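Of the protein chains in this complex, one is absent; all others appear in place.
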Amino acid sequence: MKKKVAIVGASGYSGEELVGLLLRHPHVDLVAVTSRQNAGQPLAQIFPKFASHPRSKALRFTEPNAELLAKQADVVFLALPHGVAAEYAVPLLQGGCVVIDLSADFRLKNAEVYKEFYAHDHPAPDLLATSVYGLPEIHRDQIKQATLIASPGCYPTSILLPAIPLVKAKLVNPHSLIADSLSGVSGAGRKAEPDYLFVECNESVRPYGVPKHRHLSEIEEQLSLAAGAKITIQFTPHLIPVNRGILTTLYLAPAEHFADAAGAARFGEKIAACYRASYGHEPFVRLLEGQALPDTKNVVGTNAIEIAWRLDARTGRLIVMSAEDNLVKGASGQAVQSMNILCGFPETAGLV
Amino acid sequence: MKKKVAIVGASGYSGEELVGLLLRHPHVDLVAVTSRQNAGQPLAQIFPKFASHPRSKALRFTEPNAELLAKQADVVFLALPHGVAAEYAVPLLQGGCVVIDLSADFRLKNAEVYKEFYAHDHPAPDLLATSVYGLPEIHRDQIKQATLIASPGCYPTSILLPAIPLVKAKLVNPHSLIADSLSGVSGAGRKAEPDYLFVECNESVRPYGVPKHRHLSEIEEQLSLAAGAKITIQFTPHLIPVNRGILTTLYLAPAEHFADAAGAARFGEKIAACYRASYGHEPFVRLLEGQALPDTKNVVGTNAIEIAWRLDARTGRLIVMSAEDNLVKGASGQAVQSMNILCGFPETAGLV
Amino acid sequence: MKKKVAIVGASGYSGEELVGLLLRHPHVDLVAVTSRQNAGQPLAQIFPKFASHPRSKALRFTEPNAELLAKQADVVFLALPHGVAAEYAVPLLQGGCVVIDLSADFRLKNAEVYKEFYAHDHPAPDLLATSVYGLPEIHRDQIKQATLIASPGCYPTSILLPAIPLVKAKLVNPHSLIADSLSGVSGAGRKAEPDYLFVECNESVRPYGVPKHRHLSEIEEQLSLAAGAKITIQFTPHLIPVNRGILTTLYLAPAEHFADAAGAARFGEKIAACYRASYGHEPFVRLLEGQALPDTKNVVGTNAIEIAWRLDARTGRLIVMSAEDNLVKGASGQAVQSMNILCGFPETAGLV
Partner (left out) sequence: MKKKVAIVGASGYSGEELVGLLLRHPHVDLVAVTSRQNAGQPLAQIFPKFASHPRSKALRFTEPNAELLAKQADVVFLALPHGVAAEYAVPLLQGGCVVIDLSADFRLKNAEVYKEFYAHDHPAPDLLATSVYGLPEIHRDQIKQATLIASPGCYPTSILLPAIPLVKAKLVNPHSLIADSLSGVSGAGRKAEPDYLFVECNESVRPYGVPKHRHLSEIEEQLSLAAGAKITIQFTPHLIPVNRGILTTLYLAPAEHFADAAGAARFGEKIAACYRASYGHEPFVRLLEGQALPDTKNVVGTNAIEIAWRLDARTGRLIVMSAEDNLVKGASGQAVQSMNILCGFPETAGLV
């Protein structure tokens, strides 16, 4: 009765997080994990923290082989670099698998935009029409029907979940959106590059990818979809010395002008109502109340995103802040959440 | 020939940094350091890292006593909480000392604004007219004549230095300014509060003081002075797990609209020229070139501030980024820089 | 059918960890959490990371009241300072509860030794005879019968689990034992003291409590029990800038002298056999193989302890290394493990 699942590219940080989530998921069996560099090694050797799990000694990394995987698994997660993921998605879909891709390959509908931001031709443009952007709180119904899910990027999740309800409700001017994001170093992946050495990151904070980070493409596409118009936004990522966590601060111009504190309070009630209606029943969105502000330490290791907002009566701006674990709600947890929806499991299965 | 200097409140982080800077300053003798809690103890005991300095065993903390200090010292640094600093400034000035105050007490010209942001009456409003805001790159001439210097806050320095030249040159709309700042934990001072415990800060990032942090008052006053009009801005501070360093990202609307990349490039030349004219010869302002972006690790332990900017032709916005050491350029180093100017020492004395 | 459990002193780091473990434990209901400072507040407010749990809004901290707790709960965990814990243990035991104490109050059999190390008279010496030292891998049978469990300290767990099998098997000279331990800062508790501020701990490593740390008393009592003779050992704790984790390195003189590499290899087989026999089937002890050495990052967040050893043919010494999470296997996880044994639950319930 359990679904058989596999992970292609299980040796990176997102892959490792997926392994952990799927090993303890009540409704799936993890039947294959692939990794070119670790092929032949048991899971317990490469990731000692899973060594207590009964499957960790028997389950060995294999070379990735789409044909073989298509026979072994019902659902295949791709935790691969962009460009490479598509190579596996095509044969796996043909082989009858459901594919949940954590790369950027199927997040955009437009192959031209993909080329603009990723600097190479899209490897499988025909699939773009059928893929579903796997942000469950926004696209739950499409996810139920999907065979190819493009799981969102970590930064986009931290920006889109707080922004989309406001944009849809026309409470803010979407063109005004400025997103200032702070990410832990695991967001860079397990790449042995000097920039990500301990000594280079510790006691350091720095912006990067200014002003045109690749994640802008999917953020803008999703915001445009929500707004019903083409939206261009500002986004600045920063690297901070934590392992995990993204903290995003959004600056937005409210659609209404409020002349005084009373006007701001009335508008604030609309914001509050909008968020309650959108997320009041969502299991993984935590709307903060009172004086509380998001803090990554409250969400690390969980699939939750914290959201809080403040209206600034002095400037007339709305500030919205979010915190998530970049490897869970920003990557692997969200991918499992999509799988749960798609497979008809309880949406929180394996995630609480 | 050396000036005699004293530090009131030398046991906090800014005070400790001042001790280090003044001990190795070639033109001053550190004659007194005060601390209620450490009175009687030699410097070497409280701050072992200074134990190699010949003065560290003989120099002992004393109880603060303004009358006595006025007789001992030519220049007195106040590294005290706001509200308390003014109590010492009045008798020290009457006693003929130059006073360099690192607190917020004399940074604002308007006692009402002080009360609005600091929640108590100003303790010495008569002095506000004579105090000079100690940002050397902006107010060097007034500093030369000052007897009371209000050394700027750490966040304000990181925002004002990149913003003021653009505002003065009318290259940006100052009302559009959004400042998103990330600070190391020493900015909170050596306060034994649960929020600043290692476990609460490590592997955490969080905004705070949203949307009306106290530092807004001096930022807005200085920007208003530069703009010749009352300016209100947006400012969001965040706490990140590093000991030292502030990274600020500014979002600004250029005064000109540029229709395309060529227009942006032409406007960019104006920005570059403005910064070169303002800071090309400043010893402590480092204008980054090429692909380089600010990184706090490049400035920690120095009095330098790094500044870089990018025009975003997609959004029409200007992004300016700065990095400084909050305890040096953001506090004690800048205070020493002001002393150097005021006393006629080379401006970089003791700071390189 | 579920056991009702309560936590007295649930606002410290061990208490918080216990809350998390017991909220998701399949065989218990967490019916009460006490905290003087947080009384009246819902769990979700004080610990936002538990806010997604259905009980977190309804369950509020209460003032600790032993009589009331005795009526509410079957099992009560005490996460209190030493000296205070005993005050609650007495009435709770009289009220029919099982008590699992995470403090040092009931770890020693000898009230004189308690006074020597804790500097006050033992508050309930009559209970010392009946309490059981809750190290499941060593005292599982006694735990099954216990009503009062003294859960071991974090350092002792990291030292005793690797050492006791060797001592019992007389493979090492127990008097030779030197334990050099490195602990994360959460080991100091949620105390707002300057020594544990972020800036004081980050980029710092330091020994403390040299040479007579309090934990020596229980380490030596347990080792003496294992050896059948009074044992005195060396123990040096150090504070390192991580939130969680203890890494202990033990230096031991083998009971046999080996003249060459071949002799060392034969003796090594005895060590390996001893560990396999002691821990080969233990769910929470991970004996490392091959080149692997313990790393706290492999055990943080789990109830596992990693153990590896090396014989040094050059010096004739045995080096044993262990890694654990000080808040889980070193505190709250181990306490839950004891509860599982005592209550007849599967020993790993709620811990994997």
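For clarity, chains are labelled A, B and C in written order, and residue numbers in each chain start from 1.
Keep this in mind: contacts are C-beta pairs under 8 Å (C-beta built on N, C-alpha and C of every residue); 3 or more make two chains touch, one makes a residue touch a chain.
Here the structure is a predicted model, which means the values were calculated and not measured.
Contact with the omitted chain, checked across B:A229, B:A273 or B:V352, is made by B:V352.
Set against the missing chain, the residues C:N243, C:S278, C:N303 or C:Q334 yield one that touches it, C:N243.
Note that of C:V167, C:L182, C:I271 or C:I307, the residue touching the chain absent from this view is C:L182. When the full complex is taken into account, the listed residue touching the unshown chain is C:R317, out of C:R190, C:R214, C:K270 or C:R317. Contact between subunit A and the unshown chain involves residues 13, 184-186, 190-194, 196-203, 241-243.
Where subunit B meets the omitted chain, the residues involved are 24, 45, 48-49, 51-53, 203, 283-284, 286, 288, 292, 295, 297-299, 301-302, 304, 306, 352.
Residues of subunit C that touch the chain left out of view are 178, 180, 182, 200, 202-208, 210-212, 232-234, 236, 238, 240-245, 247, 249, 251, 293-297, 300, 310-312, 314-315, 317, 319, 321, 323.
In the analysis below, only the chains that are shown with their structure count from here on.
Among the remaining chains, the Cα-based centre furthest from that of subunit C is the centre of B.
Centres computed as Cα averages put subunit A at a distance of 37 Å from subunit C.
Mean C-alpha position of subunit A lies 38 Å from that of subunit B.
Looking at subunit C, residues 203 sit in touch with two or more other chains.
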